[in-house]
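Removed from the display is one protein chain of the complex; every other protein chain stays in position.
The letters A, B and C name the chains in turn, as written, and every chain counts its residues from 1.
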Amino acid sequence: MKIRAIVAGAILLFIAVAALAPGVLAPTDPLAIHPLESFRPPSFEHLFGTDESGRDILTRVIHGAGASLLIGLSATAIGVSIAVVLGLLAGLGPRWLDFGTTRFLEVLFAFPGLLFALLFIVIYGPGIVTSTIAVGLATAPGYARIIRSTVLQVRRAPYLEAATVLGRGRAYRIVHHLLPNVAGSLFVLVTLGIGQSIVWASSLSYLGLGAVPPAPEWGAMLSAGRTYITSFWWMTFFPGAFIVLTAVATTLLGRSIQDRTRS
Amino acid sequence: MISVSDLTVRFARAAPVVDGISFDVAPGECFAIVGQSGSGKSVTARSLLGLSGGTVSGSVFLDSVDLVNASARQWRSIRGKEIGFVSQGALVALDPLRTVGREVGDALRLHTSLSAVEQSARIQSLLSSVGIPDPSLRASQRADELSGGLRQRAIIASAIALQPRFLIADEPTTALDSTVAAGILDLLESLRASGTGILLISHDLATVSRLASRVAVMQGGRIVESGTVDDVLRMPRHPYTRQLIAAVPAGTPRHAPLAPPPRVGNSGPGAAAPPAQPSPAVSARPGPSFPTMPPATRPGVGNEGPGAANPVAEPAVEHPGAPGPEFSTTVLAATGLVRRFGPRLAVDDVGFQLERGRTLGIVGESGSGKTTVARLVLALDKPDAGTVELFGRPWAGRDRREARIGAIYQDALSSFDPRLTVGQILSDAQTDGRSRRADVSELLELVGLDPSIAARRPRILSGGQQQRVSIARAIAPSPAILVCDEPVSSLDVIAQAQVLDLLDKLQRELGMSYLFISHDLGVIRHMSDDVLVMRDGRVLESGPTEDVFGAPQHDYTRALIAAAPTLD
Amino acid sequence: MVEPLVTDPLPIEGASRARHRWLPWALLRLGGVVFVLWAVATVTFFAIRLIPGDPAEAIVGGPGSQASAEALAQARADYGLDQPLLTQYLTYLSHLVRGDLGNSYSLRSPVVDVIGENIGGTLLLAVVSLVVASLIALGVAALSVRGGRLASALASLLEVIAAAVPHFWLAIALILLFSTVLGWLPPVSVPGVAGLVLPVLTLAIPLAGFLGQVMRESILAAISSPFVLASRARGENERGVFWRHALRHAAIPAIGLTGWAFGALISGAVVVETIFARPGLGRSLLSAVQQRDVPLVLGVVLVVAVGYMLVTTLTDLADRLVDPRVVRR
Partner (left out) sequence: MKRTLAPILAAATAIVVLAGCTSTPTTTSTEPVSGGTLVYASGDAEPTCLDPHVGGNYPQALVATQYLESLVSKDIDGTVIPWLATSWTEADDGLSWDFTLKSDVTFTDGTPLTADAVAANIAHLQDPDTASSTGYLAVQKVESVEAVDELTARITLSSPDSGLLDSLSQPWLAIESPTALERTQEVNCESPVGTGPFVVTKWNRQQSIILERNDDYSSPPADAAHGDVAYLDGIEWRFLPDSASRYAALQSGTVDVIDNVQPDTIVAAEEDDNIVEVDAPRPGASNRIELNSSKAPFDDERVREAFIRAAGVDDAITSLFFGTATRSYSALSSVESFGISEPEIFGYDQAEAATLLDEAGWTETDADGYRTKDGKTLELTFPVSTNQSIPAEQSLFEQIQATAKEAGFKVVLEPLDLASWYTALGENDYDLVSAPYTKVGADVLRILFDSDGTKPAPSGYFANHSQVTDPALDELLESANAESDQDKRADLYAQAQKIILEGFYILPLYDQQNHYLLRSDVEGFRALPTVSTPTLYDAWLNRS
């Protein structure tokens, strides 16, 4: 159990360093082209090989961490922010508000994730910003439902009743007990969500609706590499592997936090 | 004849959970193993069925069959056929997704070649033989459509489907209402009388004494004492046995300690309340002064009750000046309380008075409405009719700080905010929510906990320690009334004894009034000055405890008393 | 620790009481479906109006579509864009009720026809994937539960990875392995079973990751529960425990996830149908998005919403059949 968290933490630490100070891990310019060194397979010189313009894929993957993580974080932030508002309205508000919000969420659920994102993109056009917002919006209902049920669960928790008996007012209970406890599961939710958001955003990029080359963003790299998949697998494999790795690491970390708070 | 000798069970490389025990059970005999949770008694029971999941050594023989070295095939022909098993947890031992008929019929399906029709007929006759009315309907229902008693009967039916010669009953009556439990014990007794050998596993000496002829007391994986029930109960030789016996509240007079006087300062937090390990000083300590408790608002100190045997000095606190002798000593009065849930009357015209410094016990079985009464009194719920008055004033939940009414609950752990440490919880209570960093060591010492426990989170504490923290939190704002809703129902008998002693001590020191709710007649009788017997939301009878139980007026009260296990 | 005191629920006399609740349930459910469909229709109606610029132009493919004046006029007439908003809205709803979803300008045929032609492929893909995913999840869960802690940890890791793998990446990896290297399976959809294998695996593996996690948890809970101990004590063997107890308990969370899984499968179908060149709703949707064919996008979204409501209603029903406790709650 602990090993899981350590491995996940190590991966995320690496990705975080790559995102904040890519120059430390990969000092060269991710956009510098060397046309005559294109399509080199992985070797000591280029651990992940080179792409169609002779750019070092390892360098690009590292420099892409920032953009990819930013997309994942922004999308999750958008999704969770909307969800927090909806979830708290439903969970704390009067009954009719809960009823209304719940129905609203039910309607949103009828648009499965990617479809919602596509609907958004068809309205506002493709691109990195719209695809990020689209992913955020598409994930919001799921978060909102979890937050609502967490709020309701915490609201009914015996310790809130105990606080009532101790004479704590409603505002005190919400601020000092309910919100901090909801925030705990929110943190887990965000951790689990970032990985999924990156996967979703990269899917949109892959479909040509998200980030675009030559930006060293993982989704865009995949999109650029997909035509060469049969000949030069490393162009797709490594950016894809980092997406998978990030998603797995955030999931594992989220799970460990979840398990810790649960037990 | 089941004979066990030198049975040892261990899991992985840890110390053995069952450590070299020996006993035997003859047909038509009930042999009991008594011990607290973690003593190894359930593992012993399972290892007789080859289901312990650990490494088993020593020898277990069913007549001449070597069970320790039995093959999987042999086991399958023994389980259910030769040895029946009535498992722990009546409410969870039936698969909620399968019908009762299927669960009961499993043994028939596995071990006989009966046709479906024959099986179904046999299932119904089995169900009626264990006292389940309307067996054909019940067979088609699932576990959650049955009451706890019916479920336990169904489990017994499934265990005896093939008339095994031996029955292993692991806590067969735990979590059942006492009248229901009595019925189950009667059923087991009739099986024993018809020649079935029974190995009874229980934490409750009183239950054991009703059914078993011989008993073994287990502690830490070993049998520390064994013999006939009479010998062990009358002349316990081992200190642990004595402690167990002493801890039984039934029959112990009010205010008499249940746990031996504990020694000071060794309550290792986190330790799973080892039974022999007493809590820190309670009675030996002088009453603490309460820095956060303004003396002027202190409740009247309990001196009305039959507190003559009070060994502790009265705390050095003044009486509140205002109330004179003509001032009513009634701190809490409920009149004509009614609470409906849909068509059901959960509470139906309940009224009572709680006097200052005294304990009013409410006893009843599940569904009697006693917890709803507690919630109404705490103003966590509004009555559909009737009133609650605190100190002569109507009370509906406003101005809780003035109300001076606190509560402790059955599940102490879930009443704590999971993010907070013990210190934060108590500091919050002590400072009226203003600080989570105040010094709580006095409060902890008052409930017999080591101050170092403040830095820990409640979930790593033992059940008894958790309940003590809960008590500390409840008394921090110096309440006049404490509502205790099943405060010891989740605790081992020794932890229960310690918590009851603590509550008793605090009542005398701080003069609190208790509304004490329990399903356990023995606990109620030990703790209460006055008592209310409830059933189906109604008060059947009430009055001073010994009057009610000494001369019960109502049939149900009599049935309760009869069903309540005692050591006699 | 001694069992905590569980309050005894009131026994329900007879099963007839439970049966009586079906009618209100069905009515409530039907009301919910109608409400959600109405709301989805309303959302899509306003979605068109959110598009910047001339809605008529948006309907026929955006400002770059070089739409002819006739096409614009047609779109205005179809959607009544010259009418007051309320009239437009009512017209739109009445068209929907009659099953008229407008015309796809990019495919030059009625949206209903396009969906009709493509829905079969997607449904087949989704249903087969769901079944396969459940089987994989159950298989892995069952094996890992028997295999002890190490196997369980390994299975858990595999499930997390499977759940995190993007469809497109998995599809490419599967094509590389099974078509390019091994040459066992066709890399694009061909009629018949062979063409279904890789698309189904691509959709099923991540889903199995999600399902496996919840299934394994409930199987573990079930097999360590007292009722399984009791069952073993009656002489039940491992297989019996699995089939008679664990399986049902694994089914409950799986059924609960079906609605979500439907959404995930449809989302995945967009990617998978494109990569494997399978005709279907997902591929239609993507090309509609790429060409900004608004009527087709809205049509597909509406149909998927209907499908989602159907699936959730069915799973609700299934839940009630498998777990009668739900009915009584």
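Throughout what follows, a contact is a pair of C-beta atoms (placed from the backbone, for glycine too) under 8 Å apart; a residue touches a chain by one contact, two chains touch by 3 or more.
For clarity, every value in this text was computed on a predicted model and none was experimentally measured.
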Missing chain: touched chains present in the view: A, C
Touch with the omitted chain, as defined above, among C:Val36, C:Leu101 or C:Val114: C:Val114
Candidate in contact with the missing chain, chosen from C:Thr42, C:Thr91, C:Ser179 or C:Thr313: C:Ser179
Missing-partner contacts on chain A, residue numbers: 31-33, 35-39, 52-54, 125-126, 208, 212-214, 224, 226-232
Residues of chain C (touch criterion as defined above) contacting the omitted chain: 61-66, 68, 70, 106-109, 114, 117-118, 172, 175, 179-180, 183, 186-188, 190, 274-277, 279, 283-284, 287, 290-292
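The criterion applied here is as follows: only the chains that are shown with their structure count from here on.
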Chain B and chain C: spacing of chain centres that average the CA atoms, whole Å: 47
Overlap residues in chain C, where contacts from two or more other chains coincide: none
Residue numbers of chain B (touch at least two other chains): 411
Residues of chain C defined as touching chain A within the complex: 32, 35-36, 39-40, 43-44, 47, 50-52, 157, 160-161, 163-169, 172, 175-176, 180, 259, 262-264, 266-268, 270-271, 274, 285-286, 288-290, 292, 294, 297-298, 300-301, 304-305, 308-309
Chain B-touching residues of chain C, taken from the complex the two chains share: 1-12, 14-15, 225-237, 240, 244-245, 248-249, 252, 322-325, 328
Residue ranges of chain B in contact with chain A within the complex: 378, 380, 400-401, 403, 405-407, 409, 411, 414-419, 428-429, 432-433, 459, 473, 477
